[in-house]
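I have a structure I would like to understand better, so I am pasting it below and will then ask my questions one at a time.
All protein chains but one are shown at their positions in the complex.
Entry: chain A
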Amino acid sequence: MAFGWLPGAVGDIAHGAATTILLIAVTTLAGTLLSILGAAGRRNGPALLRRAIAWYVEVMRNTPFLVQLFFIFFGLPSLGIRLDPILAAMLAMTLNMAAYTIEIVGAGLDAVPLGQTEAALALGLRPRQVFIKIVLPQALKVIYPALTSQIVIMMLESAVVSQIAVRELTYEADMLQARTFRSFETYFVVTLVYLALSMALRRLLVTGGRRALGAGVS
């Protein structure tokens, strides 16, 4: 083992980590939003939409993320849609995460007693207000731990987007090991960086959730 290359590589590793953080931040926001729409549509939309969302969830959950990524990055250009690697990665990650979180958010919505909706309607709130102000906050509180785990899992899955040349942490590791010929050491260090990132992300989400939602997260 030799780590003489490490001081010169700190900048590259930090740059890669920053891109990984950017990817997961965008995915978390877009994926959560999409899954709230999806879960609401799955329950209250027209029959055709409900079925479409159900199939979407099944297809995404039963195929590998890597294949979805290739399908989007290599497939879309033949429809004339050419995406930057980083945009393709964000799109693939968001679509993948939403499939899991639609189920999670849906379970949360089901867990809010019907009486809450009835009471709010009786108070004269419009259905949309009832959903946004009464049902959704309670649902998010219930599902927050599951949502947190899913976000961390997605951060770890993002390593794969190096395969379409997004310059995130794994891509930087590939470049470094090609330059230094210290493959094992490079991947060892970067694995530790991922470990630190996932622990920090979990900590951040738990504290943030406690503050914003009062959600009990272990």
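The definition used in the following text is that contacts are C-beta pairs under 8 Å (C-beta built on N, C-alpha and C of every residue); 3 or more make two chains touch, one makes a residue touch a chain; residues count from 1.
Note that contacts and distances are computed from a predicted model.
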"Pyruvate dehydrogenase E1 component subunit alpha", "Spore maturation protein", "Substrate-binding protein" or "Amino acid ABC transporter permease" - which is the UniProt name of the missing chain: "Amino acid ABC transporter permease"
Residue in contact with the excluded chain [from A:R43, A:R61 or A:R210]: A:R61
Interface with the undisplayed chain - residues on chain A: 1, 58-59, 61-68, 70-71, 74-75, 77-78, 152, 156-160, 162-163, 170, 173, 177, 183-184, 187-188, 190-191, 194-195, 198-199
